[in-house]
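Here's the structure, in structure tokens; my notes come after.
Up next is chain A:
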Amino acid sequence: MSALGQHAAFILGSYGAAVLVIGGLTAWILADHRARKAELAALDARRAPESP
Partner candidate 1 sequence: MPSITALANPTRFMAYSAKLLPWLGGAAAILFAIGFYGAFFAAPADYQQGQTIRIMYVHVPAAWLGMFFYTLMTASAVGALVWRHPLAEVAQKAAAPIGAAFTLVCLLTGALWGRPMWGAYWVWDARLTSMLVLLLIYLAIMALWRTIDEPTQAGRVVSILTLVGFVNIPIIKFSVDWWNTLHQPASVFRMDGPTIHPSMLWPLLVCALAFSLFAIWLHLMAMRTEVMRRRIRTLTILAADRADRAPSALEGLAR
Partner candidate 2 sequence: MSAFLALVRRDLALSFRIGGGASFALVFFLMIVTLTPFAIGPDLNLLSRIAPAILWIGAVLATLIGLDRLFQADAEDGTLDVLKAGDLPLEGVVLAKCLAHWLTTGLPLAVAAPLFGLMLAMEPAAMLAAALSLLVGTPALTFIGAVGAGLTASIRRGGVLIAIMALPLMIPTLIFGVAACNAAMGGTVPFATPFAILCALTLAFAVIGTLGAAAGLRQID
């Protein structure tokens, strides 16, 4: 990483921070999506026998 010069830590740090924040957001959005999908499927399954 010496190619990045004396400020390599700051450059990699800023990319790391971006990955951390955007990655965290992505993980949260995907987890939320999956949870709601499962919840909706469970609700539909419960409703199905009642409504013809």
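Assume a contact is a pair of C-beta atoms (placed from the backbone, for glycine too) under 8 Å apart; a residue touches a chain by one contact, two chains touch by 3 or more; residues count from 1.
Per the selection procedure, all candidates are chains of the complex that A comes from, given by their letters.
A quick note: this is a predicted structure, and the numbers were derived from the prediction, not measured.
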Chain touching chain A (counting every copy) in this complex, out of 1 or 2: 1
Residue ranges of chain A touching candidate 1 (in the complex, touch as defined): 4-8, 10-11, 13-15, 17-18, 21-22, 24-26, 28-30, 32-33, 36-37, 39-40, 43-44, 46-47, 49-50
